[in-house]
Each structure stands twice: as C-alpha cells, then as structure tokens.
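What you see is the complex with one protein chain gone and the rest in place.
For subunit A:
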Amino acid sequence: MGRTLSEKVWDAHVVRRADGEPDLLYIDLHLVHEVTSPQAFDGLRLANRPVRRPDLTIATEDHNVPTFDVDKPIADPVSRTQVDTLRKNAKEFGIRIHTLGDPDQGVVHVIGPQLGLTQPGMTVVCGDSHTSTHGAFGAIAFGIGTSEVEHVLATQTLMQARPKTMAVTVDGVLPDGVSAKDLVLALIAQVGTGGGQGYIVEYRGEAIRALSMEARMTICNMSIEWGAKAGMIAPDETTFEYLKDKPHAPQGADWEAAVEYWKSLATDADAAFDREVVIRAEDIAPFVTWGTNPGQGLPLSANVPSPDDFETETDKVAAERALEYMGLTAGTPLREIKVDTVFLGSCTNGRIEDLRAAAGVLAGRKVAEGTRMLVVPGSGRVRLQAEAEGLDAIFKDAGAEWRGAGCSMCLGMNPDTLAPGERSASTSNRNFEGRQGKGGRTHLVSPLVAAATAVTGTLAAPADLEPVDVVVPENV
C-alpha cells in the first residue's frame, strides 16, 4: 500500500527504531528564540555538552522584544536580560542569530521561510507551538518544550511516537473576500480544539492547491489550535516558485535534484489516512471568534450564541464562562460588537500578503474615532518590503501605528498589551483569557476583517464599507 506525505517524510528521518520505544527522529532545522531556550542552554552547560549541529540551528529574538524604539536598550530590565542571555548563548555555542534591527530579525516562523531555510521534506522544530506553520512547505514541523529544545541542541534528534494520519480535504473554490484565516477558523469551529489530537494533518483539495504559500502558512499555523501534532501541505509548483532564489534554496544542479525529490513526497493514490474530514469551500464566509478558545467561532453574519445552543454540559459551561469573560450577551449580532484595538500581525497573519490585503481596505479610509490599530510586520524584511510598496504610508494615513517586527500583541509579553476589559480584533491565533493582556478580550479575525473593523469600529467585513475612490498601489 502507498504512503502519505507525512509518512514519507517521517520515514526519511528515522535514525533508530526499536520495539517499545518512540522513533528517534533526525531534525533538519532547529529554530531558537529567547523565551524557551535559556534553561536549555543552561542544561548543556551543566552537562558540559556542545550544540551538535550549530549549522542546522538559527536564533532570533521575537517574543519579548519591543516594536518601537528598537535602536535603544530594552526598557524592561527582565526582558533585556532574557534577550541578552540569548545573544550570549548564541555566541558561546556558535549559533547564527538575527538581533533587533537586522532585516532578518522577526517572528521565528516568518524568517525561516523568508530565508529559504524551510523546505519540503524536512523536519523543523522550535520551542514554540506555532512551528506547525512550516508544514505549508511539506515539512513535518512541530512545537517542543524546553527539555526537548535541550535534547535537539545536544543530539539533533528527538524521540517521537509516530502520530496517526488525517486528511482535511477542502473541495471547491473559496468565495471572494474569504481568506485562509476564515477557512481555518471555520474548520476549528467544526472539529473542536481537541479534534486533531494525535494526528499529523494533511490539508489537500482544490481550495488548498489554489492558495499562495503565505495563505498555506496561515492554515498550517493554526493546526495546533485544534490540537494536531502538525499540519502539512504537499509541495507543488506554488511551493517551488516561492522557494526559487530564496537565500538558502538549493542552486543549479542541486535545485533540479531537490525539486525531483520534493515531487516524490506527495501522498500516493493508494495511501490511506486514519481519518478524513471534507469541507466545502463555498460554505465558508468571513469568520470571527466570540469566545475564549479558537473553536468558539461563527460567521460574521451570526449572533452571539447562548449556552443553551450547545449540546454537552462541558460546552454549555464553557460558553457561559466565555460570554461572561468576553462581556457579551447572547443574541447580539456579532457586527454590533465594538472594538477598541485592532492588531494586524503575528506568525499567523504578519506576512507581506496580509499587510497588502489590509492596506487594500484601508487605502483612502480612516481608522474609526476611539479605535487604535497596530500594524506589526512579521519580520524586518516584511517591514522593508511594505515600505518599498508604500503600504506603511497607507497605514499611517489611515491613522494606524506602524511598528517594528516581533510577536507583539499576539501574546502580550512586550509592552503591546490590552488593558483590562479592552476588546481587540486580532489577526493572531489565540483568544485565550488574558492572552493579549490581563483581562483583555480577543476576537480572532482575518486581515481583511481586521482592516474593515478598524474603519467601522465594530466587527465588519470589507463588503460592509462604503466604496471609496482611491489609487491603490500596484501589489495591493
């Protein structure tokens, strides 16, 4: 019988297989950041162990860095110590690092692909759950804890039980104005936050094939939000086109050999998945979350649900608690929810296409009175590209704040946070209680919905806006 994409990539990385033990898997790329690595480096020092493959390791600072005044020392001394610790560790162990101010500094899951370091058929890990992003290239990519970070640094391997396989097939064509973010939010609402647990998921079908690499990254990024071990998309011409001429892409004869190998990775026609889910792209509409986990979402045209709408006692209690935390009343149209802050950025939606989509909506329009909008590019290079295209001017003219690169308000570890009770529309990935600041309330949205919401001050899609006459820059 044939094998699936994930089985082929997994099998190609087994260093050792023994009865009663998890597989020992080789890791092709290890991404490191300041928050989940200091204790791992301490562990190496204590045991007097080197980093086995500094040439397969790369570090950047993203979670805990400010997005303004980045040319000055970090004001918070505890944050500064953590960032300095990463710099010292990188130097001591011979690891390449991209620090604040460098164009390749930024969200770790944005810089791997932009450097061409993420390629099909690889294994990629990082001490961050959104490592699943890199699966968009047909890589097995997943987040690990700090003990595992130490394990990979010391051995370039990980012990992993082989997950089951799942196919999510998205048939048909996404309607106009519906993006990858809407698709993945709708999927999570259908399957639940635990629906992917124990599986590596392969996203396939006509609607997935039609997505750009950046949109595919948005889908794979959110795999962890429904509990999957990893999410993957088979490499195709879109993948090769994206990778060609990236700084670390194979060159010349190596490129030809690589493409031939990458093409061999697709799931065989006679392969079987342990579970299959089918979704119709035509059924998807702009989607937003109303609750405190990413599965608590509905189409923008819906009303806030009532706990009575749910079947199980667990879901009823969860909905009741979520409504209380979110300060929402059942029956309120989602479009009437007033938003204080709009956040555009993160490893989910902080790439150039996301910025273009939002700028296309904001061109010739203004951010509503009483609403603030933060635009945080995913990397220094995304920021430079946006400035070259004039997107920064569109954001600034609209009244949005144009910031430096980092994770920023996605997790509220730096000064970009919500105040207690403040409500955001956010293109990030988690609407957990307090995620963006203690007491903050988060609605997850696409970049298009984020931009339209900034204009109206209430949850909205671009189709809700009055038309404007503007000359929009080329790529937008």
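Following the convention adopted for this analysis, a contact is a pair of C-beta atoms (placed from the backbone, for glycine too) under 8 Å apart; a residue touches a chain by one contact, two chains touch by 3 or more; residues count from 1.
Operating definition for what follows: contacts and distances are computed from a predicted model.
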Missing subunit (named according to UniProt) among the choices "3-isopropylmalate dehydratase small subunit", "Phenylacetate-CoA oxygenase subunit PaaC", "ABC transporter permease" or "Bacterial inner-membrane translocator": "3-isopropylmalate dehydratase small subunit"
Identified contact with the non-displayed chain, of A:V317, A:A388, A:A419 or A:V468: A:V317
Option touching the unshown chain, where A:Q156, A:T289 or A:S426 are the choices: A:Q156
Residue in contact with the excluded chain [from A:D102, A:D268, A:D340 or A:E433]: A:E433
Interface with the unshown chain - residue positions in subunit A: 15-16, 20-22, 24, 26, 28-29, 35-36, 38-39, 42-43, 47, 49, 52, 54-58, 63-64, 76, 78-79, 81-82, 85, 94, 96, 116-117, 119, 122, 127-129, 142-148, 150-151, 154-157, 159, 161, 193-194, 197-198, 224-225, 227, 229, 248-250, 254-255, 257-258, 261, 292-293, 314, 317-318, 321, 411-413, 430, 432-435, 438-439
